[in-house]
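Take a look at the following structure, please.
All protein chains but one are shown at their positions in the complex.
And now, chain A:
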Amino acid sequence: MAEERRGAWFGFGFCGFGQALGSGRGRQVHSPEPLRAPGAGLDVCRVSASWSYTAFVTRGGGQVELSGFTVGAAGGCRDAWASEELLVVLRTGPGPGAGTELQAWAPGSALRGEPLWAQTVPEAEREDGPGGDETQAGPLPLLPCARAYVSPRPPFYRPLAPTLRARRLELGAEHALLLDAAGQVFSWGGGRHGQLGHGTLEAEPEPRLLQALQGLTMAEVAAGGWHSLCVSEAGDIYIWGWNESGQLALPTKSLAEDGKTTAEASGLNEDGSEVKRVAGGEDGAPAPFIAVQPFPALLDLPLGSDAVKASCGSRHTAVVTRTGELYTWGWGKYGQLGHKDTTSLDRPCRVKYFVDKQLQVRTVSCGPWNTYVYAVEKEKS
């Protein structure tokens, strides 16, 4: 079903390389701003942000626009994935039956000249009907056939066991998360910060099922630098990994020492800044600081809101609720939380901008140090 209301993209956080993020004034944007060109006026369906540049993919024309350290544009692309080491695009062939090509480019090339490598990739079986695009596997770094994914470090093309039936795949700094067709979550890679969720700090060479989530059906996964998150079909959030800046919404020592750590989520204020440390345990003892959470913890959003979408940056987290609100927490030094300041937070806080502007947030996509949001105007009743 096509969108009945036209929406727009907004951005906030680090833009030290001049990447499109609202007004682009200075190196950081601390509150959401509507995106200017590129992307303004074009129907941007996907935003993939790396540290120094952002790639915008448009519907229809299949254009990829690059903004920041690398600037350029190219057509014929149905998907793009930006990292510092590689810019990966999926290009459709010129005619029907021409196949899809996966290309990996040096980011500095701005898609001019020749890619570093390219190969044809099989398509997924198409499912026609409403929302046809969404039922396919993807987006990048997972390939449409779901039989492999792209990595920014060699080997670039990494097969996945067909039995995995991957639906979504996300990459952190050292780990990978996979969501399968049945709503199960797998993780592998480095685990020194508990980001794999298996209860240890050990690495896993192959995808391993998260036993702690057995019996729950997940709808979304998101990977940050060293933390992981998934959202169940019921709208519950499970989160695990490194909490050094409060990115797990658990009390963190670094913020306590600055006097900024907070009470339990249920007792907070919306503007959030004044609430001091309060006893969290049942016996009145203060809740302990958590540096690493090696297996999934359930996270409640304020007011019992259900989550529908999530994305993680290097050390921050953003979640969209069913009612169209955006909550952010974690590292905030570059304004990537959108609360008009550079404070880091160890509990979820609503981004007031969208509430004030009567906007409903539909999706969020985090770069390492910034955040992009797609929102539509609220229905007028």
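Throughout what follows, contacts are C-beta pairs under 8 Å (C-beta built on N, C-alpha and C of every residue); 3 or more make two chains touch, one makes a residue touch a chain; residues count from 1.
Everything below uses one rule, namely that contacts and distances are computed from a predicted model.
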item: Identity of the absent chain, which is to be given by its UniProt protein name, from "Bifunctional peptidase and arginyl-hydroxylase JMJD5 isoform X2", "K Homology domain-containing protein", "Autophagy-related protein 13" or "Isocitrate dehydrogenase [NAD] subunit, mitochondrial"; value: "Bifunctional peptidase and arginyl-hydroxylase JMJD5 isoform X2"
item: Hidden-chain contact residue, picked from the options A:14, A:105 or A:372; value: A:14
item: Options A:333, A:362 or A:378, residue touching the unrepresented chain; value: A:333
item: Chain not shown: contacting residue from A:9, A:56, A:226 or A:240; value: A:226
item: Contact partner of the left-out chain, one of A:7, A:32, A:62 or A:107; value: A:107
item: Touch residues of chain A, complete complex, unshown partner; value: 14, 16-17, 27, 51-53, 69, 84-85, 107-108, 173-174, 190, 192, 225-226, 291, 314, 333, 368-369
